[in-house]
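Here's the structure we're looking at; comments come further down.
Part of the complex only, each chain left as placed.
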Amino acid sequence: MTDSGEMQAALEAVLFVASEPIPRGKLLEIFDEGEREAAGEALDTVVSRYGAEAGKGVLVEEVAGGFRLVTRPELHGYLRKFFEVTGRTKLSMAALETLAIVAYRQPVTGPEVQDYRGVNSSGVLKTLLERRLIKIAGRKQVVGKPFLYRTTREFLMHFGLESLEDLPPLEEIEDVFGAQQTPLELESL
Amino acid sequence: MSSNLEQQGGLPESWRVQLPIFEGPLDLLLHLVKINEVEIADIPVAVICDQFYEYLQLMEELNLDIAADYIYEAAQLIHLKSKLLLPRPATADGEEAEDPRQELVERLLEYQRIKEAAQSLAEIHSVRRGIWSRPAHPLELEDDEPMIDLGDVSLHDLLGCLKTVLVRYEHEHPDPLHVPRETFTVRDQFQRLLEVISPDRPYDLLTDLRQRSCRAEIVAAFLAVLELAHLSLVRFHQTAGGEILIYRTARELQVHELEAIEG
């Protein structure tokens, strides 16, 4: 027989990991059939415990026919602030892609980066400039004289490279990722 | 102790029943040290070498693939064994020379430490495998795409991104469809003509050229005819009506002559 404490713990763990509301019945299915009634009581205990305690940032919400854990709405401001704080050290996948293009095709212009990625990349280039991962290295002598971008010393340091020559050649992508994925014809670029 | 080992000689019988699986030659060596109840630092090379070799034979009998790593290690052991049979010369300052086993012993000790560390990682792993964290979903707070902490970005990620870009680029910019251009070589035409031209039956050159599929083939065929004439493999006869007839001569084609023709 599972004791109530363990049932509560198990229910809490499932609610914690789940990202969508879980119907009561489905939640109780993690226990044997004979235990479901006791488990129902344990669930009520978990719900009321979250509601009652002071200093709780999370509560159990019953929505759309299910239970889920959510942060208390009045704490929104703190969360917003937190994401501003952490956002400073984060890069989006778009930024990483752009960084990879600049690294391997430098010096490269904004329009060229856009051509590789198929989407406007000026915002991402700006982010990378702010993070000092890339720098402006002159202008290309073509119509419009676009800026040329290069990677910085910080870039090299971040990736533990002594010089740009240490960047793994494109062919090594196969070594690192395996060739069984999409066959890549590097010469065609 | 040593004499025991020598008498014992081969592998214990139990091995023949249950062949343990080793992570590699060093793992096997450690195992041999263990079952012989000796210290790594005092490894009896001759005995271990024989047992190692016997294990490889066993693998062969069982049709197991013997990895090159094992064979390499076996060669090292045999080399070491032979070295130990020779008297060690004293060094210049009279000290005893280095034990030839030193390198092997150090490798084995290091490997043993690594194995122990791997074992403790395995224990931690088996407990912590049960830990679940919350998947990242910033609760409708930000409409951001997934972000990765700059500190976690490694060269591997950078290469991964580059690969994504290149694959996508290629997908969006497929190679223009091109019909492969047939190429006609003089050598092919040369060989074709040699087969159809005979010594006693006239072969009409213009008819042949008219049957070619395109201008490139005509040019190649014409050059081939000139080549045939140059090598005296054919002779020409022009009729009153203007037809050019070709006959094969008696001369044999030399291999080097064929190779010299543009392929």
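Every chain is named by a letter (A and B) in the order it is written, and numbering of its residues begins at 1.
Everything that follows uses one rule, which is that a contact is a pair of C-beta atoms (placed from the backbone, for glycine too) under 8 Å apart; a residue touches a chain by one contact, two chains touch by 3 or more.
In this text, all values refer to a predicted model and were calculated from it rather than measured experimentally.
The formula for the complete complex in this structure file, using the labels of the chains on display, is A x2, B x1.
Keep this in mind: only the chains that are shown with their structure count from here on.
For the pair chain A and chain B, the distance between C-alpha centroids works out to 38 Å. Listing the residues of chain A that touch chain B in their complex gives 13, 16-17, 19, 70-71, 76, 79-80, 83, 86-87, 89-94, 96-97, 99-101, 103-104, 116-118, 131, 158-161, 167-168, 170, 172-173, 176-177, 182, 184-186, 188-189.
Interface residues of chain B facing chain A in the complex, by the touch rule stated above, are 132-135, 137-139, 141-142, 144-151, 153-170, 172, 175.
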